[in-house]
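Here the complex is missing a single protein chain, while all its other protein chains stay put.
Let's look at chain A:
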Amino acid sequence: MTLTVTDLAIARGGVPVIEGLSFALEPGRALILRGPNGAGKTTLLRTLAGLQPPLSGRIEGAEDRIAYAGHSDGLKPTLSVTENLRFWASVFGGRDIGPALTAFHLDDLADRHAGNLSAGQKRRLGLSRLLVTGRPIWMLDEPTVSLDREAVAMFAAAVRAHLGQGGSALIATHIDLGLEGEVLDVGPYKARPSLDSDFDGGFL
């Protein structure tokens, strides 16, 4: 099923950041989000993931189909790698965590506490969570932060495998992942400050 966004307007902290955005994300495709800092990439991903309501516009085909990975990985430092992953697997319906561990080369670290992992290893564990969710649409916000080149390749391979199985991905990133996907620059959709704002209308 295609994720369709029509004439979307979103706000961060009450200030509109993007308006008039429309796109469609078909199964098997990846969409790379680009845009300068503060353009609203994170806000867009959070809105699509259902964490905040849009100002206006329609989002179709997103309900319960999105696996969201934000800036923080939601790891518990006192739980081991396996325990962290198994928790998310059972929240999302009890998938086997073996393939996820292998895809991100975490097998050797399986019994280590997440608090003892390096930043890149934590990130890999956070991304491996996507594989156990079984959700078709991945929403990734700067997924390659603190990953080394090898791990970026690992991640790109995981995304490619996901796309190959009919999944889709929306990725906000500034580096080239080597994925064949359209690029969506959110810069042109920057919300204009509205002239007919009636902010002070109530005081007059």
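Please note the rule applied: contacts are C-beta pairs under 8 Å (C-beta built on N, C-alpha and C of every residue); 3 or more make two chains touch, one makes a residue touch a chain; residues count from 1.
Keep in mind that, in the parts below, contacts and distances are computed from a predicted model.
Visitor: Match the chain absent from this complex view to the correct UniProt protein name in "Succinate dehydrogenase cytochrome b556 subunit", "Cation/acetate symporter", "ABC transporter ATP-binding protein" or "Heme exporter protein B".
Guide: Going by UniProt, the chain not displayed is called "Heme exporter protein B".
Visitor: Given the contact definition stated above, which residue among A:Val5, A:Ala67 or A:Val81 touches the chain not shown here?
Guide: The single option touching the absent chain is A:Ala67.
Visitor: Which residue from A:Val91, A:Val145 or A:Ile175 sits in contact with the chain not drawn here?
Guide: Checking the options A:Val91, A:Val145 or A:Ile175, the one contacting the hidden chain is A:Val91.
Visitor: Where does chain A touch the missing chain, residue by residue?
Guide: On the side of chain A, residues 46, 49-53, 64, 66-68, 70-76, 78-79, 83, 86-88, 90-93, 129 touch the unshown chain.
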